[in-house]
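Here the complex is missing one protein chain, while the rest keep their positions.
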Amino acid sequence: MAIDSTSGSRGQAKPSSSRSERLFGGIYARGEVAACVSDEAWLQAMLDVEAALARASAPAREAAEIAAACRAEFFDLDALAVGTAENASPVVPLVKALRDAVGPDLAAYVHAGATSQDIVDTALMLVARRSCEPLVTVAGRASDAAAALADAHRSTPMFGRTLLQQAVPTSFGLKAAGWMTALDQAAAGVASVELAVQMGGPVGSQSPAVASTVASCLGLGEPVLPWHTDRRRVVQLASALGVLAGACGKVALDVALLSQNEVGEVRERTSGGSSSMPHKRNPVAAVSARACATRVPGLVATMHSAMAEQEHERAAGAWQAEWGTMSDLLALTGSAVAWTAEMLAGLEVDPERMRANLGSTEVDLGAADELIDRALAAHNG
Amino acid sequence: MAIDSTSGSRGQAKPSSSRSERLFGGIYARGEVAACVSDEAWLQAMLDVEAALARASAPAREAAEIAAACRAEFFDLDALAVGTAENASPVVPLVKALRDAVGPDLAAYVHAGATSQDIVDTALMLVARRSCEPLVTVAGRASDAAAALADAHRSTPMFGRTLLQQAVPTSFGLKAAGWMTALDQAAAGVASVELAVQMGGPVGSQSPAVASTVASCLGLGEPVLPWHTDRRRVVQLASALGVLAGACGKVALDVALLSQNEVGEVRERTSGGSSSMPHKRNPVAAVSARACATRVPGLVATMHSAMAEQEHERAAGAWQAEWGTMSDLLALTGSAVAWTAEMLAGLEVDPERMRANLGSTEVDLGAADELIDRALAAHNG
Amino acid sequence: MAIDSTSGSRGQAKPSSSRSERLFGGIYARGEVAACVSDEAWLQAMLDVEAALARASAPAREAAEIAAACRAEFFDLDALAVGTAENASPVVPLVKALRDAVGPDLAAYVHAGATSQDIVDTALMLVARRSCEPLVTVAGRASDAAAALADAHRSTPMFGRTLLQQAVPTSFGLKAAGWMTALDQAAAGVASVELAVQMGGPVGSQSPAVASTVASCLGLGEPVLPWHTDRRRVVQLASALGVLAGACGKVALDVALLSQNEVGEVRERTSGGSSSMPHKRNPVAAVSARACATRVPGLVATMHSAMAEQEHERAAGAWQAEWGTMSDLLALTGSAVAWTAEMLAGLEVDPERMRANLGSTEVDLGAADELIDRALAAHNG
Partner (left out) sequence: MAIDSTSGSRGQAKPSSSRSERLFGGIYARGEVAACVSDEAWLQAMLDVEAALARASAPAREAAEIAAACRAEFFDLDALAVGTAENASPVVPLVKALRDAVGPDLAAYVHAGATSQDIVDTALMLVARRSCEPLVTVAGRASDAAAALADAHRSTPMFGRTLLQQAVPTSFGLKAAGWMTALDQAAAGVASVELAVQMGGPVGSQSPAVASTVASCLGLGEPVLPWHTDRRRVVQLASALGVLAGACGKVALDVALLSQNEVGEVRERTSGGSSSMPHKRNPVAAVSARACATRVPGLVATMHSAMAEQEHERAAGAWQAEWGTMSDLLALTGSAVAWTAEMLAGLEVDPERMRANLGSTEVDLGAADELIDRALAAHNG
């Protein structure tokens, strides 16, 4: 690869990989999603787009050779990072490196007619899809755990609590059914975001035929128009992730509150320790899910803010702000979901304590049973 | 009404109506939406819910009498505000006032089985629907104006601009088609948010039969479960409004940039003056639309943040934070849309200047024509 | 006033006053601050700036006559709102109306050399100062109430709680001292924000002599340079308000949690009722303070976002977004502080329940006493 990280005027010997990713990753990056937004995952997604574009625009043999070169492990991430800094785009150095890799005869078939944003945006859609698969799967696992609780505890009475005060009785099963339904519908919201190819060329006027072929090659939707500066899809994805993270945060808050010693109605099976108080049994999963969920709304706001600042045919800053923000949104929501699934799968419920907290209150569970049935039917349907 | 604003321990003589609503409302509250989130509109919506609930639960004659009393002009907003402060809920004083109004024989039929949140949440859904009707209509007007520009200027060449630099030619029609598609799809997103009744009783365990009747009476959807602390719907609505405001902000930014004297490619027909520079012709609609759009993402974040803090069966603060936030979101998005519609309807385009800016650049409009046709077909379809 | 609200091309018959200010104002606009950001307060502040500018630039007699005309009650807010919409600035119609009011001989002395932003920005500083006075005073009242609790309960043992689990004993006095210190320091942060005059003329190149005179006339600081597009001061103010609202929110959360029936260690003296559950005693002040505090961080983000979008010598949207945002920030923080002061002044503490919750745990209050003394000394110093 021709980019020399020591000679460029923008050159820093090696871009910082930065940030406390591993140490705090135990909390923020649980589960499988974080790996789906790694450097390697992004790089492979961009290469997958270049390969699909070659298939859509080059002769079959040449396309196959280009596609064979499109493997992340063939590329030097640190060198690409230097080139990214020099051009405010990872695609400029990537295309150069890919052209070098396939040699002069094939170089002209690489990146034909495309602009940097076509590659990054379509790669973002692939990264999103690959991240949302485990994310939605694990959300389903969390919801299944809630469903099991709903069914098992449909007649387990406990206090419903409003404004943090005991109100009137409800059943723990109905509470768990509420968690289940919220998780199901939030996950459905993530799954239903439209993911579409981007292949508009420099200013979005390229024939839709190429976009159509690339879309079908990659299994993505085909937009009416290129969407270089119409960021609806990414903001909708961000918002749907925010809703799912919010649903997880709510469940975790309930678990943390019910786990208070003075309430004592549930407990995480695998609780964590304290560096100073060995007797404590901390609700580690709830705390971690809440930590992740707390970080999400600000990132959602960033995506909404950036949407209004996408001038002309490619934004000078607002677009480039999306990449890291979206990676963080996916990883944090993925982690919140993973913690929630573990928390619910291992939740220990204490019906005796629930009954004791109710005291002599007369128990009328209302339509809890009917509502749980409705909710379970929707969950299973 | 029995609440005496001078005697209550929480009593302030008169709650502040606060805030610079009229002065700056010229910018922030343009169009019809702001009136849909006024005090009177909220109050009427809550009364509509009480009336529907009476119809669902009381004998027909009694229900009719209650419904006849459910008119906002019969109630004293300032007294209600005092009661709201005393209870952190507008429904406690409203129910009391309504019971007083209908007299002791009917009082028991008022608010039967419901909790405050049932009334406020269902009223929020009505307020949202009533706000979104003009909002979506006016967005359609903005989009129609963009469609007319797209059609008229499909072959008007101009520079496409990326990273604020001249890139390669495009057509102004294609640019306008991009605005149109973005507005259409963002408005469709607002229109598709599911609005559902809330009627769960104190802790959400009430029979779904009542909810079902109230829902059909008010033309709202029926949820699987009460959603007192599952705020998906309101957060999705907030997010959809954010996307629409973002789409407006992007169009306004383009117009403001194209209106720069040095670019001079478009101009608002009715430009504003300056207090110090009478010669200036300011892009008032673009500036105002951007001002509104800038205020929206932070409000979206508030709704996402509040979602994760909805503990147990009714949140102690996170729920009450929604009311004003959602009113602001609706009014500001409505204003952004109104400004955008005026801006586009009166946009003066200067094809000569566009051509002059292109200079001797060879003009190839790519597939602009085909893309505009696709986009117009989707718009008209 | 010459502006005719029916003839202008931008004319709406009457701008919407919009939004549910009175009904929910019971929660969101408690205390005195909301009145400091009302339409009338903003209008008077702008007129105060015009009067000071006249004093700085016109002969004494003419200045006095202009100043005498600068009273908010002489102006028609709705007409000004129409003019605001026509110009994206409230100053254009205000200057016109003021010139009409003082007559042709004095008109030339009105607004001499100033630009709209000079007036609005300096008015914002006045509005901020006038709002922060009651805000800081009431924060002091809240802090005094916490100080009284700290002193009275310095040896009242209770469980310290970490991660929502009982940890080891502390004293309620130390907890209250923490509230006190947080409120004191957050209020000091608000009080220390530098409020400076803005008087730069159309593009900020006006002689600083005028600014200096206006500043001393209004009791504001004098900046190194005009700050039309350097929004540090307003963002610092917004952030300081955010910190104070956050401090209130934390205290209210503690009170709400300690008020849970299962904990029962404190209670608000004046608790609110429920529309469906008359037996409940809701922590109304804590709920309301939290509702206000929840709304603040998104508004802080808006101010930060707008700061980076202030292009050239006056921003086309990002500046105009500040006015309503800052009004909301002041009113909501003021309300959070008012609720917190009432909550703490009327807090009922239950030392027996605290002791009972501790059970047989051995009580070692550590250095609580020493720490409380330190904190009270800082509070009183």
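Note that the chains are named A, B and C in the order they appear, and that numbering of residues resets to 1 at the start of each chain.
By our rule, a residue touches a chain if its C-beta (ideal position, glycine included) is under 8 Å from a C-beta of that chain, and two chains touch if they have at least 3 such contacts.
Note that the coordinates shown come from a computational prediction; the quantities given were computed from them, not determined experimentally.
Trainee: Determine which of the presented chains are touched by the chain that is not presented, and list them.
Mentor: Listed by label, the shown chains it touches are A, B, C.
Trainee: Considering the whole complex, which of A:A188, A:C217, A:A321 or A:V363 touches the chain not shown?
Mentor: A:A321
Trainee: In the full complex, which of B:S143, B:Q198, B:S239 or B:N282 touches the chain missing from this view?
Mentor: Going through B:S143, B:Q198, B:S239 or B:N282 one by one, B:N282 is the residue touching the chain not shown.
Trainee: I'm checking contacts with the chain that's been left out. Which of A:V102, A:V234 or A:A252 qualifies?
Mentor: Spelled out, the listed residue whose C-beta touches the missing chain is A:A252.
Trainee: Given the full complex, what residues of chain C touch the hidden partner chain?
Mentor: Against the missing chain, chain C presents residues 88, 115, 160-164, 167-171, 174-175, 177-178, 181-182, 185-186, 189, 201-208, 224-227, 229-232, 235-236, 239-240, 242-243, 245-250, 253-254, 257, 290, 293-294, 296-298, 300-302, 304-305, 307-316, 365-368, 370-371, 374-375, 378.
Trainee: Can you list, in ascending order, the chain A residues touching the missing chain?
Mentor: So the residues of chain A touching the unseen chain are 9-10, 12, 15-30, 34-35, 37-39, 41-43, 77-78, 80-92, 95, 111, 113-116, 119, 201-202, 249, 252-253, 256, 270, 272-277, 282-284, 286-295, 297-302, 305-306, 309, 316-321, 323-325, 327-328, 331, 342.
Trainee: Contact with the hidden chain only, please: which chain B residues?
Mentor: Against the left-out chain, chain B lists 161-168, 256-257, 259-263, 274, 277, 280-283, 287, 298, 301, 305, 309, 357.
Definition applied: only the chains that are shown with their structure count from here on.
Trainee: What graph shape do the protein chains here make by touch: line, ring, star, complete or other?
Mentor: Topology of the interface graph: complete, with all chain pairs in contact.
Trainee: List the centre-to-centre spacing of chain B and chain C in whole Å, with centres computed as mean CA coordinates.
Mentor: From the centre of chain B to the centre of chain C is 25 Å.
Trainee: Report the inter-chain centroid distance for chain A and chain B in whole angstrom, where each centroid is the mean of the CA atoms.
Mentor: Whole-Å distance between the two chain centres: 27.
Trainee: Determine the centre-to-centre distance between chain A and chain C, using the mean Cα coordinates as centres, and give it in whole Å.
Mentor: 37
Trainee: For chain B, write out the residues touching at least two other chains, lowest number first.
Mentor: Where chain B meets two or more other chains at a single residue, that happens at 88, 115, 201-202, 249, 253, 290, 293-294, 297-298, 300-302, 305, 309, 316.
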